[in-house]
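For this view, one protein chain was removed and the others were kept in their places.
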Amino acid sequence: MRIAVIGATGYSGTEALRLLAPRTDLEVVWVGSHTQAGKTVKTVLPQLQNTTFSELIFADYTNPTVFPEGTEVVLLALPHGEALQIVPQLVEQDLRVIDFSGDFRLDKTAYEKWYGRPWDTLYSGQAVYGLPELNKKWIKDATLIANPGCYATTAALALLPLVEAGWIDCSRIMIDAKSGVSGAGKAPTTGTHFVEVQESLRAYKVGTHQHTPEIEQTLHEARRRWQGEEQNARDSERPTVLMTTQLLPIRRGIYVTAYALLHEDIEQEELYTLYTKRYEQEPFVQVLPIGQVPEIRYVVGTNLCQIGLHVDHRTRTVLVMATLDNLIKGAAGQAIQNLNIMGDLGEATGLPIDPWF
Amino acid sequence: MRIAVIGATGYSGTEALRLLAPRTDLEVVWVGSHTQAGKTVKTVLPQLQNTTFSELIFADYTNPTVFPEGTEVVLLALPHGEALQIVPQLVEQDLRVIDFSGDFRLDKTAYEKWYGRPWDTLYSGQAVYGLPELNKKWIKDATLIANPGCYATTAALALLPLVEAGWIDCSRIMIDAKSGVSGAGKAPTTGTHFVEVQESLRAYKVGTHQHTPEIEQTLHEARRRWQGEEQNARDSERPTVLMTTQLLPIRRGIYVTAYALLHEDIEQEELYTLYTKRYEQEPFVQVLPIGQVPEIRYVVGTNLCQIGLHVDHRTRTVLVMATLDNLIKGAAGQAIQNLNIMGDLGEATGLPIDPWF
Amino acid sequence: MRIAVIGATGYSGTEALRLLAPRTDLEVVWVGSHTQAGKTVKTVLPQLQNTTFSELIFADYTNPTVFPEGTEVVLLALPHGEALQIVPQLVEQDLRVIDFSGDFRLDKTAYEKWYGRPWDTLYSGQAVYGLPELNKKWIKDATLIANPGCYATTAALALLPLVEAGWIDCSRIMIDAKSGVSGAGKAPTTGTHFVEVQESLRAYKVGTHQHTPEIEQTLHEARRRWQGEEQNARDSERPTVLMTTQLLPIRRGIYVTAYALLHEDIEQEELYTLYTKRYEQEPFVQVLPIGQVPEIRYVVGTNLCQIGLHVDHRTRTVLVMATLDNLIKGAAGQAIQNLNIMGDLGEATGLPIDPWF
Partner (left out) sequence: MRIAVIGATGYSGTEALRLLAPRTDLEVVWVGSHTQAGKTVKTVLPQLQNTTFSELIFADYTNPTVFPEGTEVVLLALPHGEALQIVPQLVEQDLRVIDFSGDFRLDKTAYEKWYGRPWDTLYSGQAVYGLPELNKKWIKDATLIANPGCYATTAALALLPLVEAGWIDCSRIMIDAKSGVSGAGKAPTTGTHFVEVQESLRAYKVGTHQHTPEIEQTLHEARRRWQGEEQNARDSERPTVLMTTQLLPIRRGIYVTAYALLHEDIEQEELYTLYTKRYEQEPFVQVLPIGQVPEIRYVVGTNLCQIGLHVDHRTRTVLVMATLDNLIKGAAGQAIQNLNIMGDLGEATGLPIDPWF
């Protein structure tokens, strides 16, 4: 299977290259980078000098591009807004596309409200949302995958079982989310300057983070599919989420603590059973026994999402803690998981589960 | 005014010494340390070698102690459980005591439930809870001050105005709290080992942190005092809090994000007005304008608590972010603020408001 | 004494403002910033909102500037190359200038070689090199002070006593230097991006750092002055230094380990005596007893330079460890030390010696 990676010098694109490097069932045949066009992979990314594609030259992708014969899938790791413009020419070349940006994840209303951009008319709404734990069967044949956001993946995996079971009040879900700095991208800014980040913490985009509607849409879809009309009678609106995102002084990792109000009190073990049963077929979701908590360091370097659970009887609240590596399960690893499903290569192939620890 | 400090080599005790060092209206005349007994201050704490008390010798405090003539106040910076045993002999010597531990903060029921220790019968319940923003007038004449916990201070200051105003549902308050490692104390443990903490985050004591009942008691007292019977008719139970505490890979600083459900939707400006009015006389509470968020780095080194506010209309929730330095406003600085009030020395005297930044 | 600060929004300029804020014998009357022109101090630098100058508006300094009546001294915290252009107009207005840049530190040959810029003909060579421990008596009456570089200050203080005593081979001095990220300035670059710095270390400008000739010039001057002709007969050339600079994943602090070959073996105590005697009048140089080592955390937040000493008899080498805060003793603090001397305000006035610890 021949692969092209566009936006290959950003953190997510480079991570995809790193994860693809040891694969023998795939071949990276083309790499695109606007900023590094004309240079070889090994020059720009010395950590990839031992790979089969180390001599490839980054191409500028802004002009219409001819890909090498036999290219089947494009990983598109561009910022929001840029993906919109390039996807049509890719799809029209009969390429399958896995898009890392937010451009194809939302419906029209949500996209225009939260991203403040007009919805592209040609392929918007045509993408399959690439969360394998929800949409595996549609991913297999998709032409265009909207690879989920890092916060959105963590929060969705934290909450899916509860929403599908109809146990929580979906009108007021609180998500307290923290991310390492690589989530802010590779471009140097004041907000990513070492001196401004180290020994601190701050919230940002309070109540306005663009992953909020993505989580809501995912939870809505999950509830609709599992609960059908009965649930709708009880809890008819789209789930509503308040997410606080905060910048951690670490390089990689997301930690979400989600708080949801239970319709009825439950036992810790019921909660554990719900989650283990829901995820028993999922190779990358680890549900920890009651009493254990996830730690970022146990998932960094892996495609895992680790989940810890707690019922607080005093407030009749459920607390779900979830952690993953924002560049792997939150971006490049999930994209490769989707690629594996699309190419029938084995969902877990080439995706690490042993942490860098 | 002559001061003794017991437990002077832990992080909080040392911080008290550091803050007291430049004072000319106070004199540190005695220092106690079990682990460093017999050594001088300047040997054990080289950073304090330029102080007036650098030649004092740490005394062991486990035996009955005679303090220097004229000693008026003891700062007691011992772990929970040890303070209980030493307070009686201090009070009986007519010393006034500011206790940093949790031993005198709670009523009998809460103490025995959350600390798992029997309540001391002699002075338990005799302490004034030393949160100046709530209890200033009782602090002035107190013999025994229970200096509040670091998380408890942050959460209480974050929520007091809302609880006093009766705007929120007190039965389900969510507090997502993060602390730097100095909060775990100076004793080396696996949990404070650099390699285990760096580049990670983990929750701990989920739903069981001993500051939880302290917050509830404070909010309860505040509501009772301000609302009287009218409020009680509406919301009669003690407030109930679910707190998640998490360990940040930084040295100092607490960041709390509190989520509370509003009885009725409000405007951002109403919220801001409520807080600025409530805290206009308080020298160490900084309410940020709507749209600004607190950052840990802006309070480290200071006795400030910085508060940011947000109303989320979609979930009818109020989000309060609050940050302080756990060793200053969360421990030693607050103790000195209490000392200043007790001695009529000017509440803000000697307490820094300029961050180490 | 009325002071203007140009380049007040960079790390060094802001640090100068922070240190000047509590002074009552000085007044900051004018602040200049190219990037923030038109905004108030309190808006751009919220941590300075409680100062007397919080309402000052940053002026653009690129046009000829009229300073407020009575302005006596300008702190000039601009990058290399920009200071050269602005100093003449300041001096011609009869202002005294303390320049933080490298533009006036070197003689013509060294400047043109290491900075690769032509030497300004008007005031170059007219500055007094502002290392108080070497040049105090000339600083007092200087019109133009070249405030030393951060690495250069650390290395000079580490080596001055040995060079003046003539104990070491000056032709091959090795300086292994490490700096926190604030030394690289506030502008966001790939090299200051959190993700690129954290959990790593790398050398940079190997053998080519522009502070190298500054150290050599300082040591040369010291030797010339103290040793006269006798020494020259033995060791006639200018001292030659090889410096390796390395980027530490911390915010503030420089750590230098200097290695010099001894002409003759000496005892540890002789070395200690040499240093304590040399620096006994200097308020900001702390010589540690043999067996103790400096630590960055003990100097951060202070104007101190802490020095540790070791004679290695096996290699007949002396090892000097020195540490300081690059923004204080390595920049703004030293500038204020110079200002204090110039204005006869007490050399140590307003300069902290208690670390942020």
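Note that the chains are named A, B and C in the order they appear, and that numbering of residues resets to 1 at the start of each chain.
We take it that contacts are C-beta pairs under 8 Å (C-beta built on N, C-alpha and C of every residue); 3 or more make two chains touch, one makes a residue touch a chain.
Everything quoted here is computed from the prediction, not taken from an experiment.
Note on the undisplayed chain: of the listed residues C:Asn50, C:Thr109, C:Ser171 or C:Thr189, the one touching it is C:Ser171. Contact with the chain that does not appear here is found for just one residue of B:Pro249, B:Gly308, B:Gly333 or B:Gly350, B:Pro249. Within the entire complex, the positions of subunit B that touch the omitted partner chain are 11, 181-182, 186, 188-190, 192-195, 197-199, 249-251. Within the complete assembly, residues 171-174, 176, 178, 196, 198-204, 206-207, 240-242, 244, 246, 248-253, 255, 257, 259, 261, 293-297, 300, 308, 310, 312, 314-317, 319, 321, 323 of subunit C touch the chain that is not shown.
One chain of the complex is left out; on subunit A, the residues touching it are 18, 21, 46-48, 50, 198-199, 298, 301, 353-357.
Throughout what follows, only the chains that are shown with their structure count from here on.
Rounded to a multiple of 5, the Cα-based rotation taking subunit B onto subunit C is 180 degrees.
Work out the mean CA point of subunit A and of subunit C, and you get 47 Å between them. Spacing of subunit A relative to subunit B, judged by their CA centroids, is 39 angstrom.
Residues of subunit C in contact with at least two other chains: 198-199.
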